[in-house]
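Shown here: the complex without one of its protein chains, the others still in place.
We just call them A, B and C in the order they show up, numbering each chain from 1.
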Amino acid sequence: MEVVPDYIYPDREIDRAEGQVINDLKANSQPVIPDSDAWLDAELKQNILLTSVDTMIDWAQRSSLWTAICFPACCAFEFIAANGPRFDLSRFGMEILRASPRQADLMITAGTLTWKMAPNVKRIYEQMAEPKWVIAMGACAISGGIFASGYNVVPGYNHIIPVDVYVPGCPPRPEGLIYGIQMLQKKIAKKSLFHKEKA
Amino acid sequence: MMMPDFGTGARIALAPLPPDWPGGFWWHWLFFTVLVLAFVLSMVMGVIYIERRVLARMQSRLGPNRTGPFGLLQAVADAVKVLIKENIVPAAADKVVHWLAPVVAFAPVVMVFAVVPFANGALLADLNIGILYVVAVSSIASVGIFMAGWGSSNKYALLGGMRDVASIVSYEIPLVLAILGVVLVAGSLSLNDIVQAQQNIPFILVQPLGFLLFFTAACAEINRSPFDLLEADSELTAGFHTEYSGMKFAMFYLVEYAEALAVSAVVATLFLGGWQGPVLPPWLWFLGKVFFVFLVMVWVRATMPRVRIDQLMAFAWKCLFPLALLNLLLTAAEVALWPGAMPLIVIPINFAIAGLLIIIWSKFFKLGWGRVEV
Amino acid sequence: MTIALSGTELGKRLAEKFPGSIVESIPDCLLVNPSLLPEVAGFLKDIPDLDFNYLNYITSVDYYEYFEVIYRLTSTKYNHSIVLKARCYDRENPVLPSVTELWQGANFQEREIYDLMGIRFEGHPNLKRLLLWDGFAGHPLRKDYL
Partner (left out) sequence: MAIKTEPFVLNIGPVHPSTHGVFRMRATLDGEVVLDIEPVIGYLHRGIEKLAEQRTFTGFIPLTDRLDYISSMSNNMAYCMAVEKLAGVKVPERAQYLRVIIAEMQRIANHLIANGSFLNDCGAYFTPFLYMFREREKVVDLFEMLSGQRLTYNFMRIGGLSQDIPDEFLPALRRFLDKMPAFIDEYDRLLKENEVLLARTRGVGIITAEKALNCSISGPVLRSTGYSWDLRKADPYLLYDRFNFDVPVGMQGDCYDRFRVRMEEMRQSVRIIEQALKDLPLKGAVRADVPQRLHPPKGEAYAHIESPKGELGFHVVSDNSIAPYRVHIRPTSLLNLTALREMVRGWKVADLIVIFGSIDICLGEVDR
């Protein structure tokens, strides 16, 4: 058998640096990131001009949710099924999957998140341009699911990134996902461009 | 409107105003520039909607139908959303180039529409070198695309930009050679004259091989599938516009479809008889032909896998280029043989020769394997 | 049907060829002396009437007193199989020779065992963690992890 030469670049340093990033993130992300939806209950008081601008913008944003590609595990196939011929997310204008997170609005976190993956997910979330939303799809994404006791599993995406809508199920059926998306659309409809979210 | 004078070529670059158009020279310019811009932008939204609906139907789904009646407002919603999205410039990017790239890419595509006739004489500038202008101006867009690929300081974007430059340099040659066949038959470089020369027979019948060559090369130039290598989403995530968000991304998105529209318009003008047609008003004929060509592009996109970069190059140089030369030679011989009007007999002759050449080439020319020893 | 070769018969033959290589041979498997593992495996692979050209899998089990590494070999030509086992008793720094030279399929699996069980394979071309990251504390599949 031919002997394959060593890798061209010094990969061990890269590995060590990447491992350090994971360890740091693991140490720093024990608490759950709180849901920043308190503003939803607040009564919105704006003048007519602003509310009509808001209505227009909210309509545009909720009607064209482009999804970032971040599908680690099993739930991805229910998402694809939801995109497929039978459930057909393209009706909502969501068939455009942006491979580049810069152009996406919605991150559907389909699947178990491991600590090794966590820095990448965080990075993708940070690369997405505002405004952006996250749907945690499936039990693993919400709380770690049946893998919660695993040594490499993050118990829920909300340890890493803020989550807007949780869709339970293992995996959720495509109908459930579509319902979750509609909940998100309702949430976007309540949002106001000029109302600063209180952190 | 003056009648075409083949070959004399004594006209100035800016044609005189048609008598029935309003205002003075500059008012005329301003008015119609705004009109063309508005037309291009609204048509782009239209073709995006059409593509998404048709593509979805071809993939046995429905396509956007919730936003507005029949989903007609989907493109509007997309546009509004993209425009107010955050604009990110990567820290490592070349800021000036990054900002300038979408503009450089977008402007020339709109400029192409200045010389496309919507009806007899209804064009912004009846240049006597119209088709040359189209070829020259439309290539500038790829400078913008390369700027985007280079300025983003992203490896995927750089690969996309490199692929774009490689394809534009190669495909320009068969493209121009295919156009030359049409120009020889029509005897003019002005698009309006070319349309008028198709009074009786559209050039697709006289130039079947030229049409195929032009359509293929143009698809490659504007990077439609199966030549959409520079934003090949299964390879390079989003290619040259990986790092673009918000409004600048919207401009690239616009460029993609405006280019497709421009090519459809040029194909309709050069080969399908432009605004010529019975019964219906000319502009409707023109739009119908544009949409028809665009639908063919969508159809190709929905079925064909993508070629590889070396196959793309090989296809241009080993297949399209010699065929375009032969086509030009054949056309020149025919024009020399029958100066003035061509008899109808050339149509079956040209079809036969086109079929023969394509069969010969498909036997001898195979897209290669392309492994490099490392 | 894949025939499971009897460990006792094959063990006799191997013990003649490589004295001291077989620690124990029972019908199910052959317990090989770790220091002679590459020789035994190479013999099993190269000898024409055995021809074990296919390594099904390698796995490892932690029995507290020792680690047991299990190799299942199959001959796709004669359609028979054999299980080799090797034990290492050193819990702090367990080492076994690598079989990557013989079967490249062992490459990822030995890295995985190194990662999850902490057994080092001498002679492996690129022995580093496969599934977990550099800097992960401990080896999770060991019974005393957590």
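The rule is simple: contacts are C-beta pairs under 8 Å (C-beta built on N, C-alpha and C of every residue); 3 or more make two chains touch, one makes a residue touch a chain.
Note that the structure is predicted; figures quoted are calculated from it, not measured.
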| item | value |
| --- | --- |
| Among shown chains, those touching the left-out chain | A, B, C |
| Given A:T112, A:N158 or A:Q185, the one touching the chain that is not displayed | A:T112 |
| Contact set of chain C toward the excluded chain (per top definition) | 1-2, 53-57, 59, 61-62, 70, 72, 76, 79, 103-109, 112, 116, 129-133, 140-141, 145 |
| Missing-partner contacts on chain B, residue numbers | 55, 58-61, 155-156, 159, 162, 225-226, 228-229, 232-237, 301-311, 362, 366-374 |
| Interface residues of chain A (partner: the chain not displayed) | 1-2, 4, 7-9, 11, 14, 69-74, 76-78, 80-81, 84-86, 97, 99, 111-112, 114, 116-117, 120-121, 124, 146-147, 149-153, 170-171, 173 |
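Basically, only the chains that are shown with their structure count from here on.
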| item | value |
| --- | --- |
| Pair exhibiting more inter-chain C-beta contacts, A-B or A-C | A-B |
| Chain B-chain C separation of Cα centroids, rounded to whole Å | 62 |
| Chain A-chain C separation of Cα centroids, rounded to whole Å | 43 |
| Junction residues of chain C, two or more chains touched | none |
| Numbers and ranges of chain B residues touching at least 2 other chains | none |
| For the chain A and chain B complex, residues of the former touching the latter | 56-57, 59-61, 63-64, 84-85, 88, 90-93, 95, 98-100, 102-103, 105, 127, 129-131 |
| Chain A partner contacts - residues on chain C that touch it in the complex | 104, 125-126, 128-129, 131-136, 140, 145-146 |
| Residue ranges of chain B touching chain A (in the complex, touch as defined) | 52, 56, 59-67, 71, 73-74, 76-82, 84-88, 233, 237-238, 241-246, 249 |
